[in-house]
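First up is the structure itself, then whatever we jot down about it.
Here the complex is missing a single protein chain, while all its other protein chains stay put.
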Amino acid sequence: MTTIAAPRRDGSRAHAQLERYPIMRELPDEGTLTTQLLAPLWTSQPAWKWLFLASGALSLLFLFAMGVTFARGIGAWGNNIPVAWAYAITDFVWWIGIGHAGTFISAFLLLLHQRWRASINRLAEAMTLFALVNASLFPILHLGRPWFFYWLIPYPATTGVWPNFKSSLPWDVAAISTYFTVSLLFWYLGLVPDLAAARDRAPGRTRRRVYGVLALGWHGSGTEWRHYRVAYTLLAGLATPLVVSVHSIVSLDFSIAQLPGWHSTIFPPYFVVGAIYSGFAMVLMLMLPVRHVFRLHDVITRRHLDHIALLLLVTGSLLAYSYLCEAFGAWYSGDSFERYTMLTARTRGPYAAFFWIMTAVNVLTPQLFWWAKLRTNVVVLFLAGVAIWLAMWLERFVIIVASLNRDFLPSSWHLYAPTWVDWSLLVGSIGLFSFLFLAFLRWLPFVPVSEVKREQREIASESRDLDGVAPEVAR
Amino acid sequence: MSRRYDESDGTREFPPGVADPPAWVSRRDFLTLLGAGAALAAGACMRRPDKPILPYVQAPADVVPGMPLYYATAMPLDGYATGVLVRSDTGRPTKVEGNPDHPASLGASGALEQASLLELYDPHRTGAMRAGRRRTTWGAFKAGFAPPALSRRVGARGAGLRVLMPPTTSPLTASLLERLRETYPEARTYFYAPLESPARIEASRKALGTALVPQYDFRAADVVVALDADVLAAGPFNLRYAREWADRRRTEPSAQLHVVEPTPTPTGTLAARRLGATWSAIGPIAAALMDTLGHDARPTGHVAGASTASLAALTPEARAWVSAVAADLAAHAGHSIIVCGERQPAEVHVLTSAMNDALGNVGATVWYTPPAVLDDGGPAHDLAALAAELRSGAVDTLVILEGNPCYAAPADLELSRTVGAVHNTVYLGAYDDETARVSAWHLPAAHYLESWGDARAYDGTTSLIQPIIAPLHDGRTTDEVLAVLAGRPNDSAHDLLRDAWNRQRGPGARMDGESDWNDALRRGVVSGSASARSTPAIRADAVAQATAALAARGATRGQIEIGFVPGRAVHDGRFADNGWLQELPDPVTKLTWDNAALIAPAMAARLGVATNDVVTLRVGDRALDVPALVVPGHADGAVALAMGYGRQGAEAVARGVGVSANALRTSSAPHMASTVAVLPTGRRHELALAQTHWAIEGRGSSIVGEGVEGQRSAASSVPPRKRRPLTLYEPNPPSPDGFGADQWAMVIDLDVCTGCSACVVACQAENNIPVVGKDGVMKSREMHWLRIDRYIDGPPDDPRFETQPMLCQHCEKAPCEYVCPVNATVHSEDGLNEMVYNRCVGTRFCSNNCPYKVRRFNWFDYNAEIAETERMAKNPEVTIRARGVMEKCTFCVQRIRDAQMASRLAGDAVTRPVVTACQQSCPTHAIVFGSLTDAESEVSRQFGDPRSFSALEELGTVPRVRYLARRHDGDGTDGAGGRAR
Partner (left out) sequence: MHITCEVAALFSPRATTIARGVIIGGLTLLVFIPAVAMGWVRTPWARGEHHAVAQPVAFDHRVHVTGLRIDCRYCHADAERTASAGLPSTNKCVACHSRTWMSAAPMAPVRQSLETGRPIAWARVTQLPDFVYFDHAIHVGRGVGCETCHGRVDRMATAEQVVPLTMGWCLDCHRNPGPRLRPLTEITTMGYRRPTADTSGARLVAQGDHIRRLTDCTTCHR
C-alpha cells in the first residue's frame, strides 16, 4: 500500500516544489541579461589560471603515458592473460558513458519540450564532447598495433580483406565516430547565435574578428532563425536515437562474448541507463561550481537541481534493477560458470571490495532524492555527483576485470595489477577533460544566451495570458 | 636482487623492458615511435630498400636452401647417451628430435634434449681461450701441455697430474685415458657428477657379487612399484621406460603403477596408489613390503621368513599401501617390476633386487648388465679423495674437463679454494663459470652438436657423436684435450675417433669398417653394441644383512629431513643458462625461474609459513635462506630442494636465479641430510609460478573429464557422458570429396601423460616462441603455445593430481573468430583455427573470448635485441611475431603445408602423415595427430574411444582437440591414490 502511496504523495510534493522554484527568477531586460551572461568571456577568474595550468600539466602526463605505450607496447600496462582488457577499456566505457548526458539533455529534453534544459544544455553538450574526445582516444591506444587502426574501417584495400562485421568492434568505431560528429555539429550550431552576440559585444577588434569568424557571419535575421530552428530540431532528432544506439553497441563489446559476467542479454539497456546516470552525476559535479562561481542562481535555479536529482533517482533505480536482473539471470541460468562468476567471484572474490562499494554507492545514493529537501541541497547534490561519478568507474572495472580474472579454467586464473602507466592514462584523461572544459568556460558562452532569452520571452507571454497563475502550472 | 642488473643486458632471456617498468622514453623507443609513424604512412609492408641475394660461390653437394637435412647424433648427459636426430637448415641446427633407432630415445626426446639446441647458440658461452688474464691459443696450450713440456711440471711418471671430469661412457675417452695411464702411470683421473650415487653399484656388489646395474622391460610388467624413483621422467633411460610403460598401459588397461616418494614427481602423479613418505621411511617400507611378500609370494629360499614386526612399525597409511601393493605384486609375480631410486641407500637397493628375484621378475622383466659408466661406483668417483690430494699439495697440474665441479661439489670440500690453490689448473668448459674463475687456463668446450665423439646408452649401446655445425667459439672436446695430455696433440677429434674405431675393429677390417662407420653415423647407433645380459643369483646373507641394517636404523622420527633433488629443468646446473628451461614450469609445482624448499601443507601449518615466505634451512653449521613452496602430497617431515640453481658464474641468465643446494650438501651426505632445521625469517620472496591456482573448483568433470572409475576397469567399461550442445547450425562434417579433404585433429591421452613437459620445449623450439623472463611469468605473460595444466585437489596429504596439456583446441565453432574485428583469426577449410599475425591489430578480444586462454600476446618486441647466434636457432618456416600481435598453437601448420605440397607434387592420393613437434617429442605417445577424413587413422579411432571427451564440452565450441579421460584404478573409496571425488 505504502509503496504505491509513497510516489503519489511524493509526486504531489513535487508539484509543490515546482511552484516554489520557477525555471528562472525575475530577469533584467534582454540587453543587460546578455551582457551579464557574456561577462565571463571578458574577465578572467583569479583561480582559473592555476586550474588551467594544473589540468594542462595533467594533459601532458596523459601525452607522455601515451608515448610510453606506443614506444614500448602494451606490456607497459599491467594487462596479462587472462586479463587482456583492463584500465584502458574501463576508462573508455566510463568516458563514453559520461558522454551521454549532454545529448540526452539537449536532444531528448528538447523534443520533450522540457524548457528547463535551456540554461544547462550548453554546459552538458560541452561535457559530452570533451568526454568523447577521451573516449575515442582509448580504443586506439589500446591496440597492440595502433598504427593499423584504420583496418577496422571498411575500405577497399589492395589485400582484398574487409573488416569482420560479425565482431562488435567495427560497429563501435562507426557508432562512436557518428556520435562524435553529430554531437559536435549540434553543439556548434547551438553556439553560433551566442558567438555572434559575443562578436558584437567583444572589446577589441581582434576578439571581435575571432568571434566573428566563429559566428560564421550570423546576422540574427528572421530567415536565419527559421533555418536555425529547423536544423537544430533535425539534429536533435538525429542525436536522440544515437544516445541509445552508441552505448548499446559499446555494451555488445562485452555481451557478444561468452565470458561469464559479460555474456548477458540485459547489457544494452543496462549500459545506456548506467551511462545517462553517470552523465548526470558529472553534470552536477560541473554545474554546481559553475553556478556558484558565476552567480548563475537566476538562470540555473533550484528547479534544475530538483529535476536532475529526480533523473538521478530514476536512472539510479533502473540501474539497481539491472544489477538485480544480472545476478538473477546468472542464478536462474543454472550454468555453474555463470553462477560462480556472478554469485561467488563477484561477492567474495579478489575484487569483492570494489563490487560492494560500487553497488552500495550506485544503488543507495540516489535513494536520498526521495526527499525533496535533499534534491535541492547543493552540498548533498555535489557529493552525490562525485560519489556516483567514481562508483560508475568502479562498475566498469568490476565488469571487465572481475569477470576476466577468473574464467573457465582455474589453471588460467590470475590477478591484475595496474602499472604507473595505467594510472597516468586514467588521471591524465581527467586532466585533458578539465583542460578542455576550463578553456570552454573561459572563451565560449557556456550559458546559451539566445535560448535563455527565448525561454524568458515565452514564460513572460504565458504568464500574461493566464495571469496570476504560475507559468509552470499552465503547462 | 643482483639479477636486476643483468636482466637489462638485452639478451633474449630478459627482453628489454620486461625486467623493469618503462622509465623515460629511450632513444630506441623514440625510433620505435618514428617507425610506427613510418608504418602508418606507408600503410602496409615496405618493399624497398631490400637486402641483396647472396648465392653460393661453390654450391655444396647436398645442401639445397629451404630443404632441411636431418643428422643422427647423440647427446651425453651424466655420461649416458640419448640418440637424437638434428634438423639442419642450410647448416644451422634448428631442431632436436628423437632417434627411433636409439634404445634410450625410441623416437622420443625430452625437455633437456630439445633445449640443448638453445645451449648451442647461447650468447654467454666462452668465446676465447684464456691463460691467466691473457688470451691464448690452442697451439700455446698444446706447447705447454703435451708430454715433453708437461713432464717437466708433473714429473716423468705424472705424479703431479690429476684429471677431473664428469662420469663418462665413451669408449674413445676410455681409450685415451688408457693411453694417458701408459704415458703417466702415476697420474690419476677422477669422475664427478653431483647427481650420481654409488649406492646401486655398492648394493649389486654385495647382493650379486659384482658391479651390475638393473635393466627393465616395462612392456612385460603389469605392476610397477617405484620406491622413491621418478622412473618415467628422470634418469638415463626415462624416455624408453615411459614409452614402454605407456605401451603396456594402453594395451593392458590393468597395468598398474604404485609409488612411494617424498616429493611429488610426474611418476607419482600417475600412480594408482601413491604414498608420501620421507627418504628414510622408504627403507622400512621396503622391508615391510618384502616381509608381506614373504607371506603372499610364491615360496623362495631367499626371502626372509614371514615377520609382521616391520609392518606393525609403519604408519596406518603406509601399512595400507604396503598390504595393497604386496597383494598386487603377489598376484603378478613374474610380471612386475620394483624400481629403487638412485638416492636410496644400498640396503634398499639390495631388498629391491631380492624382491624382484623372489617374485621371479629377474629374467622376465628385470635383468642386469655391467654398468656403462667407466669405473662406476669405483674409487675414481670419490671427489673427497681428490680434494684431499689437492689440499696435500701433491698436485701440480689439475685438468678439469667440463662439469663445473667448483659449483657442483659439496660445500664441505671447499673445492673452489683448493682448486684455486693448485699451481696449474686447466678448465675445459662452455661458460666462464665458478670453475673457470679459479682456473689458470680456460679452454672453451665444444657443444655436442659441434663435436666428434662417442658415448654409450644406459644399456651399453654405443652411438657416434657427429658435429652438425663447426664450433662457434673455437671449442674443443674432452677427447682432444686428453689427446694432448696423452701425447697426440695434433690429432683432431675426428681422427682420434676414426682411429679408435678402426683399432676396435682390428687391422684389415678397414674397408668393412668404412661401411660400418657410415652406417653407424646414419643410424646413430653401433649395431650390436649393447652390453650382455646377466641374471645372477642373489646372496641370501646380503639380504639378511640389509634387512638387519634397516631394522637397526629405523625411520628417523620427529626430525625433518632434507633431500637434494635434481633441478628438473636445469639438471645439476649444466642448463642453468638456458632460458627455455629456466622458464619451463616444473611439471608438478609449475615453478619457474627459481628453486624453493618444497614442504607439505601440514608441516607448513606447523611452522606457520606459506608459499613465498623465506625460511632458513640449517644443516649442521651451514645455513641457507630459501623461499618455501607448499605442495600438497609432499611427505610431512621432508624438505625437497632442487639442485642446479644459485649459480654465480658469468652467465647472465643463470646468475642469481634461486639458491645453491650445494651449500648444504656434504661429501658424507650428498643427496639427503637426516636433520634440517627450518626457521621462518619473516621475509618474502615472490616465486614465479606459471599457475597460481591448483584447485579445480568442482569443475573436474567438464575440464579433465569423468575419468573411468572402478578397479581394473577396461577401456570400454564406462562410456562417458556426451554433452553435445544444442545448436542451430549443422556440425561441419569432414567432406571427403572436393575441397579440404583433410580435417586435422588431435587426441591427448591423459591416462599416460606424465606431464614431463618435453612437448612444451619442443613447441617452443619449433615455433620460435620467445622467453619472457621471471617478471613476465609473474605477470602471467608466458608465451608457451602449449602449456601443461596441473590440478591438485582433494585431501592435502593425499591429493588427486590431474595433468592436462592445454593448447589451442582448434574449435570448429571458435569463440575467438567471430570477435576479431579484422578477420585476423579465421577457420581454414581443413579445420585449422588460423592466426594471421600480419593482419592482427592486437585488440586482444580473441583472448578474452577464449575459454581455454591459450592465446598469447606479444606484450613487447621480444625478438628486438636477441643475439646473432640466437637468431640462428630460429625455424625459418615460422614467422617471427612482431610486437602487439596475438599468437597461438597452429597445429604446426608449417609441417602440414609442407606435407601437403610434397604430396601434391608427388601426386599422392592422400596427404603424407604429419607429425607435430609436440607429438614427435612425446615419450608416451600421449599425443596423436592426424586427419579425421581417414577413418582408419589413429586419431579417428581415438575420437571414437569411449574415454574421449573435449574440455568444456558444454560451451559448444566443438574442439578438434579431444582428451582421453584418465583411468582411475583405485576402488574409488579409499584415500590411497586419492580417487574419491
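Think of it as A and B in the order they're written, each chain with its own count starting at 1.
The definition used in the following text is that a residue touches a chain if its C-beta (ideal position, glycine included) is under 8 Å from a C-beta of that chain, and two chains touch if they have at least 3 such contacts.
Predicted, not measured: the structure shown is a model, and the values here were computed from it.
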{"item": "Touching partners, among the displayed chains, of the absent chain", "value": "A, B"}
{"item": "Residue among A:P46, A:G160, A:G222 or A:G334 touching the omitted chain", "value": "A:G160"}
{"item": "Residue, one of B:A104, B:A233 or B:L832, that touches the chain absent here", "value": "B:L832"}
{"item": "Given B:V878, B:V914 or B:L932, the one touching the chain that is not displayed", "value": "B:V878"}
{"item": "Interface with the unshown chain - residue positions in chain B", "value": "43-45, 47-48, 50-59, 64-67, 737-742, 826, 828-830, 832, 834, 836-839, 877-880, 890, 893-894, 897, 900-901, 903-905, 907, 909, 911"}
{"item": "Absent chain, residues of chain A that touch it", "value": "155-161, 196, 199-200, 205, 208-209, 212-213, 216-217, 219-220"}
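Assume only the chains that are shown with their structure count from here on.
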{"item": "Computed distance of Cα centres, chain B from chain A, in Å", "value": "58"}
{"item": "Chain B contact footprint on chain A (complex, rising order)", "value": "64, 67-68, 70-76, 78-82, 84-85, 142-149, 151-152, 158-159, 161-164, 166-170, 253, 256-259, 262, 336-337, 340, 404, 407-415, 419-421"}
{"item": "Chain B residues within the chain A interface of the complex", "value": "17-18, 21-22, 25-26, 29-30, 32-33, 36-37, 39-40, 44, 691-699, 703, 779-781, 787, 789-791, 804, 806, 815, 818-823, 839-845, 847-849, 851-853, 855-861, 882-886, 951-952, 955"}
